[in-house]
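Here the complex is missing a single protein chain, while all its other protein chains stay put.
== chain A ==
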Amino acid sequence: MSRIATKFAALKAQGRGALIPFLEAFDPDRDTAMAILRGMPGAGADLIEIGVPFTDPMADGPTVQKAGQRGLKAGASMAGALGMVREFRQDDAETPVILMGYFNPILSYGVARFCAEAAEAGVDGLIVVDVPPEEADEIAPDAIANGLDLIRLVAPTTGEDRLPKVLSATTGFVYYVAITGITGTRSASTDDLAAAIPRIRKYTDLPIAIGFGVRTPQQAGEASRIADGAVVASALIDGMVATLDPQGRATPATVPAVLDRVRELAESVRQG
């Protein structure tokens, strides 16, 4: 069983959902991002999503856009992001790691080479925002061959007619984009989520995580109970940015601020 499936099965046995915090690779610099990544499991992260910076992140709002720009300025690259995962795996063999990003950096790296090296580095799943099911054959064969889960996005706009098509090709878990919109802008209401998730469950037995607009511990707790997991990105990045010095560099407060927030989120998720 893959690390992702094992993790969700274990959490199900515990009767709770997953907390999936996000960090952007190399934001604000490699060492700080690495310290945050290393600290996340201890702070209560069940799975971790790492964003691979791209110059033109069309599904992201200003918070993640700027995180990517800081990452790129700090020297982020695909090889650099994989290097972070490799280092993380030296002392964590259990926490699933998902890379989230856009297709062009993968294409540029070489799809086959990327999938092979990602698997070798200890990556468990991929979310490639701009590769919908219609373009899946661009990456699915290499991902499958290397045992990487290809986690698909389902959006509020994904109608019942499309759901089987989207879900049939998904492995690992399903990522429900809670709003029609970009990251870090709006939040879905509990009612909307409570209506949306059963609609997806009709077509899949995979775990479902909710992302986009999950900010507070309360929202994370609710999302993890309505679905099987909650992804928190912009709120963590905003918290981190508040600790940076005027030049945008990390301070001693940076790593603890992010991990404290992860702890608060985890506590709420664990109250399930």
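As a working rule, a contact is a pair of C-beta atoms (placed from the backbone, for glycine too) under 8 Å apart; a residue touches a chain by one contact, two chains touch by 3 or more; residues count from 1.
The definition used in the following text is that contacts and distances are computed from a predicted model.
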* Asked: Name the absent chain by its UniProt protein name; which of "Late competence protein", "3-hydroxyacyl-CoA dehydrogenase", "ABC transporter permease" or "Tryptophan synthase beta chain" is it?
  -> "Tryptophan synthase beta chain"
* Residue of A:S108, A:S168 or A:Q271 in touch with the missing chain, whole complex considered -> A:S108
* Asked: Pick from A:M78, A:I208 or A:L244: which residue touches the chain that isn't shown?
  -> A:M78
* Structure fact -> The one of A:R152, A:R225 or A:R261 in touch with the missing chain is A:R152
* **Missing-chain contacts mapped onto chain A** => 53-62, 65, 72, 77-78, 102-109, 129-135, 152-159, 162, 166, 177, 179-182, 185-186
